[in-house]
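Omission of a single protein chain aside, the complex is shown with its protein chains in their original locations.
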Amino acid sequence: MPQMNMIEAIRDALDVKMSQDSDVLVFGEDVGYFGGVFRATAGLQETHGLHRCFDTPISEGGIVGIAIGMAANGLRPVAEIQFADYIYPAYDQIASEAARLRYRSNGDFTAPITIRTPVGGGIYGGTTHSQSPEALFTHIAGLKTIIPSNPYDAKGMLIDAIEDNDPVLFLEPKRLYNGPFYGDPHAPAKTWRGHELGEVPSGHYTVPIGEARRLSKGEDVTILAYGTMVWVAQKVAEDMGLNADILDLRSLLPLDIDAIEKSVKKTGRCVILHEATRTSGFGAELSAQVQERCFYSLEAPIQRVTGWDTPYPHAQEWAYFPGPKRVGNALRKVMEG
Amino acid sequence: MPQMNMIEAIRDALDVKMSQDSDVLVFGEDVGYFGGVFRATAGLQETHGLHRCFDTPISEGGIVGIAIGMAANGLRPVAEIQFADYIYPAYDQIASEAARLRYRSNGDFTAPITIRTPVGGGIYGGTTHSQSPEALFTHIAGLKTIIPSNPYDAKGMLIDAIEDNDPVLFLEPKRLYNGPFYGDPHAPAKTWRGHELGEVPSGHYTVPIGEARRLSKGEDVTILAYGTMVWVAQKVAEDMGLNADILDLRSLLPLDIDAIEKSVKKTGRCVILHEATRTSGFGAELSAQVQERCFYSLEAPIQRVTGWDTPYPHAQEWAYFPGPKRVGNALRKVMEG
Amino acid sequence: MAKQSGSNKSRLYVPEPPFRPGDTPDYSHIAVPAAHTPPRPDPLCEAHETTPHATSLIRVLRFNGETQGDWAPEVSPELMRRALRDIAMTRAMDERMFTMQRQGKMSFYMKSTGEEAVSVGHALALQDTDMVFPTYRQQGILINRGASMKEMMCQCLSNSGDPLDGKSIPVLYSFKKHGFFSISGNLGTQLIQGVGWAMASAYKNSDEIASVFTGEGATAEGDFHYALNFASTYRAPCIINVVNNQWAISSFQGIAAGEGETFAARGTGYGLATLRVDGNDVLAVYAATKWAAERARRGGGATLIEHFTYRKSGHSTSDDPSKYRPENEPEVWPFGDPLERLKTHLIFIGEWDEERHAALLDECKGVVRETYKSAEAMGNLSGETKVNDFTMFEQVYEHALPHLDEQKRWFAQERD
Partner (left out) sequence: MAKQSGSNKSRLYVPEPPFRPGDTPDYSHIAVPAAHTPPRPDPLCEAHETTPHATSLIRVLRFNGETQGDWAPEVSPELMRRALRDIAMTRAMDERMFTMQRQGKMSFYMKSTGEEAVSVGHALALQDTDMVFPTYRQQGILINRGASMKEMMCQCLSNSGDPLDGKSIPVLYSFKKHGFFSISGNLGTQLIQGVGWAMASAYKNSDEIASVFTGEGATAEGDFHYALNFASTYRAPCIINVVNNQWAISSFQGIAAGEGETFAARGTGYGLATLRVDGNDVLAVYAATKWAAERARRGGGATLIEHFTYRKSGHSTSDDPSKYRPENEPEVWPFGDPLERLKTHLIFIGEWDEERHAALLDECKGVVRETYKSAEAMGNLSGETKVNDFTMFEQVYEHALPHLDEQKRWFAQERD
């Protein structure tokens, strides 16, 4: 089985779909000849042609705008936004247009686009290269928002996203591109080599949007996480010797609420993790739903461990990041509660 | 005491501030000579001059952009976005710029702007004249988001917003402009005339950002609402003969969590209302915080009554609106739970 | 001439329209070029050869009924009578719907009165398979392309015959089968989508082009810039139309763009071909569109066309234009009425007469009346719309997601 890191897996997904389907086009800032600032599209222009993988002007609104028009005309565009922090100029095209085109035309026109964009901190990117804006998109009816945490899922979910007939926002935790990250910036960096989720089948396969992945099975506590925080959760739970049910949500909208509900009803305890700003983060929705569905099973208050309600600072990156210490404290608290 | 509807109260707040402080400018689409499509700025150009209340190009991003620059240069701009549904082209300027300017410059530059915009349904405005996007803004650190439910608060809060040294998003529930709305579109329309909150002092006063208003005191259940839903809550609770603690939150960020916590700890039951789409709506944050703080006092699951996870439809407006029936059901459920 | 309401004690310049309510509008300063219309270059010329066209005005129909100049298209009397009919029909429909809105039959309506020649002339010059990305004032395109007027009316009435199942407000039509893109309530957004559509067409080696519309007011949105810019970079086969009807709700065109340049001139700096056309002259609109469509189809890239016209009615049924402009301004507007001008021409060349004209207007009125009757039989907003409420949960996604199914169940339980 080929070994891939997350960038390679993403590139492979694009390559597979571009080879299979001439309607798939890939574009964005620096994605053409250069192959993207994170190299996710490297080589695709050479393989598939200038007209299938190309550079765009620095205009996120324009990028999503043409994607919608192309999709309405039968293509399957995959657009890259260089950093999620720069997605806001495209917010109107995503929320008002891509997400609502099918609805407002009652199915007459549709916008099956995929938008890929790197999220999260951990690379000293400061306020404008570290954000996790998923909650701003899970509030938008008509859009799907997904976020893989490993190479295997990244490839399968991206292929599924491209084949989906609705617009999909595909978030890439940039700190995981080269390897799993367990939350300690001073520990030697791990790569995906040798990790079972770094084994990525060649060719076509999908990981269906809407299904959470269970990382570990346990009876003590449910941990809900996605993106970078998945690995932090795993490490902390292991180190604490907790018997934790860890769910890598992968798909935020649609959400695998059945899996969540089943788990919390079993464990009676729940900790929710995300890097994004706390207030109105996606953790709020998770907490609300767990509370609504599992109220009578809960033995302690649901805990959220999140980024602070400040912009993502540069030098204080690791004071901002919801690292192992804070996750551990929350777990202890929920176990005592 | 002068009687005013909510439009008049808003206009009066602008007039008071423009008279007091020549740094206050008012602008937006159609706000100048015409006085705004909802007439909130009618007469201000005539009174204060063309250069203090003027029309702008149809460019929400541009409107907020110049407001930031003006504010950085010492003015106190009050910008109108014609409908909140059209705020997305300005999303980047609000979230990346206005909200973060102070932080990224460590206080060297600031953006004390006020953005006024009508929200909510109830006027058959369909997908693009009915939205309640507050949750997309409460996730943004550095911004304040407030929403009055009556003329008295509208004036006092708007004055406080203009005087605030941070950017404030001031949401105006358009269905309340002319009178309180109790949720039944077929009932004869009420005006603010004769309502105690339609009595609006002339001159300067403030209603401080960050304080909830208690509508009614009760022991049975806490209802958290804001905007239009405040009046629906009041009517339903009354009709049901419930002894409800109803909080009109008014300020979403900052949030009066002390008042909320105190109330729920007393009642043990909580229902949260909003018009916005359910998933990742502000109700999720409210639910999460109540659960975190009042877990051991809760006697039933917190209920959310919200708009559905669809765009706001046109003909089905009243099927979408979280009206008295649904609010009543939730209250019954939480009382039984 | 501009005067300033209120006192402007500062150096901040804020443009104002020449006339306000109470003024006697005098547009004698707007030169209506009589004979000199800029020459018609080859459609595959260099973009900059059309720079003069961005600041002059292409006209074909003189007020006396003659045609003139380079751009006069070779069109049959039949085609012109077709145009006349489409314009008259559009106007009759607008008239009726406006009245019905006033009677509470629908929530809202928007007329295109005075600017029908833009959509009708434009549509006549395109192929029916070309995709238009219209605003809410291009109903003339649907009339021209033979869309069902009953369906249009049902859409406005939000009734059981509404193809959009009541999801959208009136006038925001979607007719894929007629190459008419779903109209967005958000201004400007479709401009760049149309460019993307055109890029896809080029990518597929298809001959179809896109034609995108904006009002002059909405050119201030970022999407307009994206559209011009991407169209220039990728030489997208499309036409970008700015319908300059002088007003954006209550704002005159000087707010949208300043007072220095025309809207057509915006395109010059992007390296696009630019035409500015008398939008009340259906033959000029037709000719300019033909030129731009040929250019796009033959690989010459995009053209920006400014259609210079006038919005005779209020912005919508929610608007009262007498609040911000002189009541008689539409009458004194110096470019005449598109229907009258075409009629005058047809009579001038002996292909029409007053009697047939009166009959045409009657016929249109009749068709509209009968169609409206049958449409309203399917419901209206003040009575029983007969729209099934459950449709609101459909078409959010291709397949309903579990949480929407759940909400639909809640809705079912809670409604009775």
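Note that the chains are named A, B and C in the order they appear, and that numbering of residues resets to 1 at the start of each chain.
As a working rule, a contact is a pair of C-beta atoms (placed from the backbone, for glycine too) under 8 Å apart; a residue touches a chain by one contact, two chains touch by 3 or more.
Just so we're clear, the structure is a prediction, and the values are computed from it rather than from any experiment.
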- Note on the structure: Given C:Asp23, C:Asp128, C:Glu259 or C:Glu384, the correct residue touching the omitted chain is C:Glu259
- Task: Quick one: say which of C:Pro25, C:Pro41 or C:Gly271 touches the chain that got left out.
- Result: C:Gly271
- Item | Per the touch definition above, residue among A:Tyr205, A:Phe295 or A:Trp308 touching the missing chain | A:Trp308
- Message: If I consider the whole complex, including the chain that's not displayed, which of B:Ala135, B:Leu255, B:Leu273 or B:Ile302 touches that chain?
- Response: B:Leu255
- Task: Out of C:Arg59, C:His178 or C:His225, point to the residue that touches the absent chain in the complete complex.
- Result: C:His225
- Message: Please output the residues of chain B touching the missing chain, sorted low to high.
- Response: 25, 51, 56-57, 59, 61-62, 65-70, 72-75, 77, 89, 92-93, 96-97, 101-110, 141-142, 144, 164-166, 210, 253-255, 257-258
- At which residues does chain C meet the chain that is not included here? 10-15, 47-48, 54, 199, 202-205, 220-226, 229, 232-235, 237, 254-261, 265-272, 299
- Query: Contacts of chain A with the missing chain: which residues?
  - Reply: 29-30, 32-34, 37, 45-62, 85-86, 88-89, 124-129, 278-279, 308-311, 313-316, 319-320, 325-326, 329
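Going forward, only the chains that are shown with their structure count from here on.
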- Central chain (by mean CA position): B
- Query: CA centre of chain A versus CA centre of chain C: separation in Å?
  - Reply: 41
- Message: Distance between chain A and chain B based on Cα centroids, please, to the nearest Å.
- Response: 31
- Compute the distance, rounded to whole Å, between the mean C-alpha positions of chain B and chain C. 35
- Note on the structure: Touching two or more other chains in chain B are residues 61, 85, 88-89, 127-128, 279, 308-311
- Please set out, as single numbers or ranges, the residues of chain C touching at least two other chains. 165, 167-168, 172, 184-186, 222, 396, 403
